[in-house]
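For this view, one protein chain was removed and the others were kept in their places.
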Amino acid sequence: MELDFSNQAHFIVALAPEIILAVWGMVILLVGVSSRGPTGPRASTELGWLSLVGILAAVLANGWLYGVTEVGTGSMIAVDRFALFSNWIILAGAGLGILVSQNYVQRQGLQAAEFYVLLIYSTVGLMVMTAARDLIVIFLGLEIMSVAVYVLAAINRADGRSAEAGLKYFLLGAFSTGFLLYGIALVYGAAGSTHISAIAESVANGTAHGALLAFGIALLTVGFSFKVSAVPFHMWTPDVYEGAPTPVTAFMSVAVKAGAFLAFLRVFSVAFVDAYESWWVILWWLTVLTMVVANLIATVQVSVKRMLAYSGIAHAGYLMVAIVAANETAAAGLLFYLLIYTLMNIGAFGIVILVSDHGEERLEIQEYAGFGWRHPLLGLVFTVFLLSLAGFPGTGGFIGKVFLLQGAMEANLVYLSVILVLTTVVSYWYYLRVAWFMWMRDAPPGPDVHTIHVPVGMRVALIAGVILIVYLGIFPGATMEVARSSVSGLSVIGPASIGLAP
Amino acid sequence: MTQFGLFLMQAVGLDESQGAWEPLFPGLIILLPLLGFAVNGALALSAARKSADAVRAGGEFDFFENGRPASHSLPTWVGPGVMLLAFLLTLVNFMGMLGAELHEPVIRSYWAWITTGELNVAAAIQLDQLSMIMMMIITGVGFLIHVFSVGYMQDDPGYPRYFAYLNLFVFFMLVLVMGASYPIMFIGWEGVGLCSYLLIGFWFSDEEKASAGKKAFIVNRIGDLGFLLAIFVLYLVFQQVDYVGIFGDAESIFEYGGPVITTVTLFFLLAATGKSAQIPLYIWLPDAMAGPTPVSALIHAATMVTAGVYLVARSSVLFALAPLSSAVVAGIGVLTALFAATIALKQQDIKKVLAYSTVSQLGYMFLGVGVGAYTAGIFHLMTHAFFKALLFLGAGAVIHSMHHALHHTHKDWDAQDMRNMGGLKAYMPITWVTMWLATLAIAGIWPFAGFFSKDEIIWMTGAMAGAENAPYQGLYTVYWIMALAAAMLTAFYMTRLMIMTFHGQNRTGPSEAEHLHEAPRTMWIPLAILAALSVFGGWVNVSTDLRESVLGGLGILPMSDWLHLWLEPVTEAAHRVQEANLGELAHAAPLGGGEVAWGLISTVAALGVVLVTARLMVGRKVPVAAEDAEPTGFSRILFNKWYVDEFYHRWVVDPVLTTSRVLWRVVDARIIDGTVNLVGNATRAIGWVGSLLQTGQVNTYVFFMTVGVLVILAVIGL
Amino acid sequence: MTEVLFFVFAAVALGGSLGVVVSRSPVSSLLFIVATLASTAGIFVLLEAHFLAAIQIMVYAGAIMVLFLFVIMLLNLGHDYRGDIRGRVAMIFGFAVTGGMGGLLARQLGSGSAGLETNLGAGDAIDAALLEHGAVGAIAQPLFTDYVVAFELTGILLLVALVGALVLAKKAS
Amino acid sequence: MLAESLVLAGLIFVVGTLGVIVRRNVIIMFLCIELQLNAVNLTFVAFSRFVGIEGQLFVFFVMTVAAAEAAVGLAIIISIFRHYETVNVNRFDLLKW
Partner (left out) sequence: MLNALAYQSWVLHALIWLPLLGMIHVLWRSEDRAKVLAVRWSLVVFVLSVGLWWAYDPALGGGYQLDSTRPWIAAWGVNYALGLDGISVFMVMLTTFTTPLAILGSFNYIQKRQKSFYALMLLLEFGVVGVFTAVDLFLFYVFFELTLVPMYFIIGIWGGERRVYAAIKFFLYTALGSLLMLVGVLYIYARGKALLGVSSFAFVDLLQIPLTPVEQMWLFGAFALAFAIKVPVFPFHTWLPDAHVEAPTPGSVVLAAVLLKMGTYGFVRFLLPFFPVAAQHPTVVLVMLTLGVIGIIYAAWVAAVQPDAKKLVAYTSVAHMGFVVIGIFALNVNGLQGGLLVMISHGISTGALFLLLGMLYERRHTRLIEEFGGIGRVAPWLATAFVITALASIGLPGTSGFVGEFLALLGVFEDHPGIGIFAASGVIFAAYYMLPMVQSVFFNKLEKPENRAVQDLSRRELWILAPMIALMIVIGVHPTPLLRRMEPSVQMVLERVYAAAPPSAAVSESLSESLRESLAGSFAESRRAASGAETAE
């Protein structure tokens, strides 16, 4: 039996960044485990830089892909602008994640090679997932990412909380995978294919089996909602974010969430766009619940890390508005916001990593009393990140939020927008609370025993984050254009305008 | 003063119409006191700085240690000086106007004050007969009081500040009477209130005095509200606020006795009751005696408190068009006149007696303008300015002397309590004589000034009661009787004051009595001039009926109807309205009898009261204040001023304060802010409850996820 | 015949799954699930997915479940299962929720799939492929061509799992 | 037979879900999740009969994923067992609220 691969050769091009990264992951694995590899205290830093080289190569490849013409929308792997923009976001998340984790990995004595390798492979999984046009591939990408992150969450074997985080993430993740899979199965049964273009076609011309499709969509919603941590499928998030090593949390909160959202968007706005009527109400309510519940609970958190976890859930709520709105503006807003979110959230976690200088200590908000005056630059940087998270003018967070709101407005989702801003007000409380501890409380008397050393990688990440956030807050035009052109490559745009939400 | 002006006019040969009249620097009249204020104010500020340094060091700065410093000598010349210049300038203009036979007011507009939309208020002054007579009183009497003050206040460390305030007061008072529109008048209206506030509380370290100033200001503001509202209504109707425009159109636009004009005039009445201390807002004036006595003379007797009368006279057309309001004005006036007079009967503080006397006399003026006798009201305003200023200044001289005497022996007696005085005529003969003249004038005894003005008011009240078409005729009869009664009371309490102060045994104490002395020259000369005016001032306006009679000097008095004629251009519109609507006024009093007869009756009666009172009281032994028993019975009620202050406190001030506290503590802090905080706290509380669901138990998480799935499936499947 | 077999397998599968949930010992749970997997494999055969039926037995019921058993033994979990099943309230809620879900699913799937059996001739295509390539080949053909990307991805997945298991399970150095 | 298979799969799935809700032994919870996956597999196979071979391919991939998850999952369970000396999930509550 001859196998003819000529039709598959283009995958090598289409998946160039992923392949580069995957291969690079193996290289690092080999370097890391070989006796000639880097040893001693600097090992993790060096491996980190090495991993960044891979990320950089993937970035270059991704840029190169802009010059490549796609073979057609029938391909399982998309090389459209959307996928490429998604790659930027994910690679940015991964790169920044590596930068903020170098010192941490070293001081916690984690297994550096494995750490970076898993991080790289989860990146690969994410990139595959966002580029995929076939539910099978999406599922596999998701699983690669998930399995890697399960391990990453539990990777600090010295810490029971890390293990607990890993276990919870794993158990609940696997549980949700069941729903996702079941959904895929039902959609497959209803539409007769796992390829999203084919599904879209079948949904559009009505050949898809209505009852099965509806349940399939519902279960897919559940599956994706879990990954993006939408209420009530969010309950793993705070525990896992709190327990996992902080750099992993940072990475999870941005890249993983971004990947999930991008796949979510692609599936729902391409495959199910014509079934919009059947799913938008569900998503509308999930969105509302997510925004409200997350923001409310975040107000009572005492741990900054856990607060940021709830903040991440809240942001998921904001981002889901874009999916409910299902139009070009909203989709572009989603891309733009994810980019901003990646920058600011990693930045915020970066500061948390710096403050918790001996591992997972000093996470409580009280520990930040007087922080701003002891470390003015770090305080300022953190303040910018917080303001951006809160969505304040002058930062990218604001532009992103406005972008999302515009999408909602175009879809006439007025109530949703109102709820979004009301919950944003609630969110001001907990973001500003950190700022007030930093600047308005005096540090405990006596000399500062916690000298904070900012390693190079962290410095790069923070500076890049702050500059980009402010830049995107003031001059968002070019990036917005790119985001918009990226979604116009996504073949499907939702209904222009629908009625008011329930 | 007007006599003098007349004389001058004739002397320089100004006569009858001389074509269009150009006023001479009218703006300068206003500006001069302002200039004085600026100079004195600057001196005051620098002096205060010195004094403050001393106070901070724990002592008091003695300005007179090394002779008078410039800050305490310059005001002597600047303060009265600007007043003299202003007076002379006024005089020149007055004479000019006398010769010009002006029928239309002269208006000088300096700049556009408020210009927006259709509203156009110019910073303009209006010179007409009414404002001219007021300016004469203000600058003339004002000048005299400034001179008096030099003597009275010269030892006070706040000397420059005093003159600064006094000059500022004159400035605002001139703005009040010279303004060409209601808003400009309102500037003066509130400005004089401010100065009154500052001067009452001149010795601000004394809480009682400072509070008195505050009370005056706040009560006045209640009246000012009426003023504002009246302006608003007028603007609404006329789309302008200038006198000329409003008075020109008023007759054609307003229906006689219509609701709107009644509203406007009642608002104005509210304003007037505040400024002129009429029921129900008179309560601040007795307290205002806390200020230096010359201030009481100038502000709380001669000028500011008459602003309400001026307002009504100025708006005579409007009030003429509103018979109801006029009746209310007259009613409030006569009621106040009688009411205040009863209180004055039992006061022991010399200034309090004069204060209630002022309230009472202002009541007469209100009665006058209320019955449509605008000229009579202004006439009484003028004569009252003379004799009441004299009385206050005289009282000031007495207090000054008493104060010095008591100060010498450090006796902590009240220098103002008449029970501590007695027999002062021996020590202060000039004061004694001049004050008796004023007393006779205020008592309405022929031929003193007060007789002519008061008699005309009472007579006009009677005439209204018998007018052809006058509404509320019975009411006016009552007014007339009340007015007569009040006149008798006036004669009584003034005689009582004079007897207690100047006659009988001296009660000051022997060692103190040695230090009692006559007032210095700067103080008694103004007294003398005012005394002359109190005697002769009434002769400029002997009414027609009296002119040829014995009471009118059998017609030998020159220009005896002068004020009527002089003010005719201002009041003619009002008179026209009155004639058209009221018909002819009665020529006999309600009880019959003509003006001459009633003039005689009232003079004789008043004189009788004076003589009887004097006879009864002169020999009576008066206990000094410290040993006096508490009054009992009805006199206790009078002594306590009918408990009106207490009434206001109980039913107005306290409720407002209590309500304010409730609003703050309950409504603001609990309800409104409580709601705000509740929202915040509830948000967090809900968040806290929500966080409890996050149990850390995987089973729980799974359960909630499954519930979510179930709900979603149910929504889709059902 | 097929019908009868189907219902037998179905009964065993369902009963087995219930056994997993209710049995106290992890080991018996494990045995119940093996039963379920095996009967499912039987149903696979009835649905003419022969290859899947085979690997279901070998890989799933065999290898994976043995791994489970290995871990159970390793952790020595044979005895202490008091408190393993949650309290009555949780049970009631659990049954209510899952019962509702089951009802909904059964209703929707039972009636909802009605039109599907008739209008597609995919079964014939599968039969043809089976005839042409054999049971393994019918799957292998698309697996290595159309779905080669997915296949390669499973490679990465397994690599990740390998590294992960290694990282976590190896003794701390 | 499609409908019957689908319903059966659905029921097995639900039972699996129930197991995850009511059991506290991590391993049994994991087994219940495997039950769910098995149910999905059944669904795929059932559909595959009427839709196309991709369903069967999918089952193949799901089995691979199940294997990978089992490896990692059991490793995590071993790892956590080292800290808590138990596999009872309600003891794993350091992280909450």
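Assorted remarks:
When the chains are written out, they are named A, B, C and D in that same order, and each has its own residue count from 1.
Keep this in mind: a contact is a pair of C-beta atoms (placed from the backbone, for glycine too) under 8 Å apart; a residue touches a chain by one contact, two chains touch by 3 or more.
As the structure is a prediction and not an experimental result, all values here were calculated from the model.
All shown chains touched by the missing chain in the whole complex, by label: A, B.
The residue touching the chain not shown here, chosen from A:68, A:422 or A:456, is A:422. Of the listed residues B:45, B:426, B:550 or B:580, the one in contact with the hidden chain in the full complex is B:45. Touching the chain that is not shown, out of B:77, B:235, B:648 or B:688: B:235 (per the contact rule at the top). Across B:73, B:211 or B:640, the single residue that touches the chain missing here is B:211. Touch with the chain that is not drawn comes from one residue among B:225, B:485 or B:597, which is B:225.
Interface with the hidden chain, as seen from chain B, comprises residues 45, 48-49, 51-52, 55-56, 58, 111-119, 123, 183, 186-187, 189-191, 194, 197, 201, 204-207, 210-211, 213-214, 217-218, 221-222, 224-225, 228-229, 231-233, 235-237, 239, 249, 252-255, 258, 260, 656-657, 659-661, 663-664, 667-668, 672-673, 676, 680. Although one chain is hidden here, its contacts on chain A can still be listed: residues 373, 387, 392-394, 398-399, 402, 405-406, 409-410, 414, 417-418, 421-422, 424-425, 428-429, 432-433, 435-436, 439-441, 476-477, 480-481, 484, 497.
The rule is short, and it goes like this: only the chains that are shown with their structure count from here on.
At the centre of the protein atoms shown, by the Cα-centroid criterion, sits A. More C-beta pairs touch across one of A-B and B-D than the other; that pair is A-B. Centre-to-centre separation of chain A and chain C, using mean CA positions: 31 Å. Mean C-alpha positions place chain B and chain C at a centre distance of 103 Å.
Looking at chain C, residues 86, 90, 93-94, 97-98, 101, 105, 108-109, 111, 113, 116, 120, 122, 147, 150, 154, 157, 160-161, 164-168 sit in touch with two or more other chains. Among the residues of chain D, those in touch with two or more other chains are 6, 13, 16-17, 20-24, 29-30, 46-47, 50-52, 54, 57, 61, 65, 68-69, 72, 75-77, 79, 89-90, 92, 94-97.
Interface residues of chain C facing chain A in the complex, by the touch rule stated above, are 105, 108-109, 111-113, 115-116, 120, 122, 133, 137, 140-141, 144-150, 153-154, 156-157, 159-161, 163-168, 172. Those residues of chain A lying in contact with chain C across their complex are 1, 3-5, 7-8, 11, 15, 22, 26, 29, 76-77, 111, 114, 117-118, 121-122, 124-125, 128, 134, 136-137, 140-141, 143-144, 147-148, 150-151, 154-155, 157-158, 166, 189, 192, 209-212, 214-215.
For chain C in complex with chain D, the touching residues are 2-3, 6, 10, 13-14, 17-18, 20-21, 26, 29-30, 33, 36-37, 40, 43-44, 46-49, 51-52, 55-56, 59-60, 63-64, 67-68, 71-72, 74-75, 77, 81, 83-86, 90-91, 93-95, 97-99, 101-102, 105-106, 109-111, 113-114, 116-117, 120, 122-123, 125-126, 129, 138-139, 142-143, 147, 150, 154, 157-158, 160-162, 164-169.
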